[in-house]
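The complex appears here without one of its protein chains, the remainder shown in place.
Let's turn to subunit A:
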């Protein structure tokens, strides 16, 4: 018989019997079970792998940029410099047109970069300096450069530049010389990379960068600008000081990506600024003009005709350059994530500053929120066996409740030291207020006020877990079913468990019975504490009774909806959804001294008399504390 069967088997399946290797068998199975052969799958994965690095780099960069840690700033900066490097390498030398465009965009970019740091030295363009010299009113003090300067503000500057053809020609000739060295950008990149601990494009470190450039020009390109060699002796001294004073509060700002080649004439100007920043402004301006004069003798000799034609020419060149630049930019089509993040951060900071909020704080919060979103979208979080999701609780649940806790109910907490720092404890409280707002506020109180920031794991009725959204929120925030098994499991794990033994009887009692404790369940919480050997911490909550005073009940509606009660409050059915806004009563939460249960031993849980006694003791403690708190309370709402 067995021969028969093996024969059948052999006939049916082509797999050799002496090939018991699991991997091979599985591969065959897969090949047979799935209609599609395994090969395309493999090729697919390989393709994916091939495409991997490019794709993998993206999210990583974005992720790195969104987290505010100090390490991130370096990494994002380094990625940005990487992007810069490639951009610089890809950019061909193009001549005066591109240089003009570069100059135009560099100017704009520099100024769009400065605004958010009002106290920093803002360099003034040559034309503006000229205007200053001539006594013309300078529009936009450095602080106002922040958000105040409008495009309209830009036009006078440009027009002065255009009118004063001499300065402009200087610029053009300058930059045309600078274009001879596209590799100098790479040099700049490395310089940037070495300075990653500073916020890369911040105006603060401009002098630093300029000084580096100056040093380099001093070494390698001596023919460029005569004003430069005078600089290095004082900038290196100011360099570390600058680095030290770099704002520490801007860690997460990624390095600004490079735009079109930042021309060397700008660097020259930086060096001039770096030199002049220590001295009086008029000095630097004079020096600048002198430089211009020295570099362009031809402009002076040519007379006004020449200056006019050159001015027109430069204008045309700039226009064409802008077009060229635009074309170049759109052909790039895909700026790195770092660039996008940088842009977003800039917008955000501008918005925050104009709204009068601290930009760093807003930036950090947004970064945190984005990081949280990313963890949600990638499933990168952990839930425990009760469904508790700490990431959600800390980042969503508690922040949502905190406005109520701090602003609306102005909760005052006493006796938080009665909650142990480690180990299990059972927090038992009075329940009131139509919906279980008091338990949520106690949860916030324990997390915010306790030095260990412990999570209160609450026990809820099964009705809570039946309801969509509510049940999910409850489980995620650490609640679980009010059953002895769950309570003991939590307590044995050393968690802080909160229980409101009155249940719906307490929450749904009429306003006339406020602060009168209802029956404390069947004492199940006491037996759970006895079995686990943990202390019971009574908590008395004053103020929750007044948030929705129950004047009446609608039993028919409650039956229809399957709820334990359907309350009528002074505002609720009357004002519709507006009536669901709780009244802003002033709350007091007092944690009483813990009641030890270890001395009774775990067997005491089976002694009903002892359990009842302890239940009564806890209940009486809470009732007495409630009375004393009510005596101390000056007013319901203040």
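We take it that a residue touches a chain if its C-beta (ideal position, glycine included) is under 8 Å from a C-beta of that chain, and two chains touch if they have at least 3 such contacts; residues count from 1.
Everything below uses one rule, namely that contacts and distances are computed from a predicted model.
The listed choices are "Branched-chain amino acid ABC transporter permease", "UDP-glucose 4-epimerase", "Putative tricarboxylic transport membrane protein" or "3-isopropylmalate dehydratase large subunit"; the UniProt protein name belonging to the chain that is not shown reads "UDP-glucose 4-epimerase". Here one chain is not drawn; of A:361, A:417, A:462 or A:513, the residue touching it is A:462.
Of the listed positions A:347, A:400 or A:560, the one in contact with the omitted chain in the full complex is A:347.
The chain not shown here is touched by just one of A:368, A:384 or A:607, and that residue is A:384.
Counting over the whole complex, subunit A has residues 1-2, 5-6, 8-9, 12-13, 15, 17, 19-20, 22, 25-26, 28-30, 32-33, 41, 48, 51, 55, 58, 105, 108-109, 111-112, 115, 149-151, 153-154, 326, 329-330, 332-335, 339-340, 343, 346-347, 350, 376-379, 381-387, 389, 462, 465-469, 471-472, 475-476, 480-481, 483, 485-486, 489 touching the chain that is not drawn.
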